[in-house]
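The complex appears here without one of its protein chains, the remainder shown in place.
Right, subunit A next:
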Amino acid sequence: MSSIEIIALALGALTIASALMVVLSMHPVRSVLYLILTFFLISANYVLLNAQFLAIVNIVVYAGAIMVLFLFVLMLLNLSKDNEPRASNIMKLAASLAAGALVIVLVAALKDAIYLPVVENVQGNSQGLVENLGQLLFTKYVLPFETSSVLFIAAMVGAVLLSKKEKQIID
């Protein structure tokens, strides 16, 4: 086993473990902290795959912006055990059955999976850098790139529409 494979295995195990801890830990703030850890570990996986720019963006957007929002919301909500909605036992049973079936399907699929041969990239280590990504985005993929701006405008208009205070509500 080469050193890269060992690192990849260790990183993968750590990522899965911390992702599990997000769901398993009882305290919401602790969950969020584990989530941040998960994001950092995912970024490390990206670096391992030669996607350096994606790794940085992942940290900036997810660990930076979105997690701060999460923490804010948690602190504003004042969560405690008493006001947490209780799920009935049937619900719990159904949820675990569904999730268990999903896990079985996924594991079975991964067991027999036929993987595509790995393509050596031409540009070597610099493949995932901003320069190459920008080249692609502004030439080959310019249409999806521009179309995503339509999505952002629509989302922005929607956000303003929803968050603007109405006169009727004030009085």
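We adopt the following convention: contacts are C-beta pairs under 8 Å (C-beta built on N, C-alpha and C of every residue); 3 or more make two chains touch, one makes a residue touch a chain; residues count from 1.
Throughout what follows, contacts and distances are computed from a predicted model.
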Protein name (UniProt record) of the chain left out of view, among "Electron transfer flavoprotein subunit alpha", "NADH-quinone oxidoreductase subunit N", "Cell division protein FtsW" or "Penicillin-binding protein A": "NADH-quinone oxidoreductase subunit N"
Residue of A:Val23, A:Leu76 or A:Leu116 in touch with the missing chain, whole complex considered: A:Leu116
Identified contact with the non-displayed chain, of A:Ala13, A:Val29, A:Val73 or A:Val105: A:Val105
Where the unshown chain meets subunit A, residue by residue: 105-106, 108-116, 139-144, 147-148, 150-151, 153-155, 157-162, 164, 166, 168-169
